[in-house]
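With one protein chain withheld, the remaining protein chains of the complex are depicted in position.
After this line comes chain A, so read on.
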Amino acid sequence: MRITEQQPGANKRFIDPASVSKRMDGRKITNTVFKTLFFMATLVALLVLGILFYRILSQGLGFLSLDFFQNFASRFPEKAGIKAALVGSLWLMAVVAPVSMFLGIGTAIYLEEYAKKNRVNDFIRMNISNLAGVPSVVFGLLGLTIFVRALALGNSILAAGFTMSLLILPVIIVAAQEAIRAVPQHVREASYGMGATKWQTIVRVVLPSAIPGILTGSILALSRAIGETAPLIVIGVPVIIQFLPSGVMDTFTALPMQIYDWAKRPQADFQQVASAGIIVLMAFLLLMNSIAVLIRNKFQKRY
């Protein structure tokens, strides 16, 4: 020990190889125990999902026919169809997608590229994330107060679309902010360094790199809007609709509303109709999520 201290540059030794190898067995056992524990947790989640899928498919597939897509709602389970709800959900998306993406991406660009880093803006940034955690019923009440009553839009596609847009806005903003932040600062500097304005830099450098991330986040947020029921109930979206909407001011119904209505009926057959509706809804969501994954994999930029 003394010699070590006298030699400059030679390090003192703190790790004793003998005691390390003595503790090795215990460390390996702990490792295995936790690995098994986490695997079991995954298994439970998968099992529940499997049962759910099995129940829904076995109940619903029988009702999934061409008629199911062509019929309106009905008192008789065998005549009940999903046409109005499916078309209604598509209409809803036609309002929600442009409104929420325009507002969400615009806000994210402002916050990331223009807003100065000060307390007020930090407070805003923080609270946008908090908004994403507000229950959807609350957004429904907000929509009821502002769009349905104050702006007198009634229970129209527009009112529901605006409400749903507000609901998913925080998620889109946060996703877009993250995508924009992931664009390295040095490519912005390259652009500014050549005399580009902020706007030119955003349009030509930042957005092209951030768009895949923004789209992925937006699509996932939109698929949440398709599945949401609570805000629609609060706004007073009807269920038994025997016509297709012809414009955004018309009333409508949507997939989750229709499924909810079928599921709460006493007749056993309607439970199966509800399952068929769920299959349609899930196929819809799966499709959107695959598009999101596709975009992410295909267009992601690497530096």
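Note that contacts are C-beta pairs under 8 Å (C-beta built on N, C-alpha and C of every residue); 3 or more make two chains touch, one makes a residue touch a chain; residues count from 1.
The definition used in the following text is that contacts and distances are computed from a predicted model.
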Absent chain [UniProt protein name; select from "Cytochrome bo(3) ubiquinol oxidase subunit 3", "Oxidoreductase", "Carbon monoxide dehydrogenase medium subunit" or "Phosphate transport system ATP-binding protein"]: "Phosphate transport system ATP-binding protein"
Selected from A:L90, A:V205, A:L244 or A:A263 as touching the chain missing from the view: A:V205
Absent-chain interface as seen on chain A, which is shown: 116-117, 184, 186-187, 189-197, 200, 204-205, 208-209, 301-303
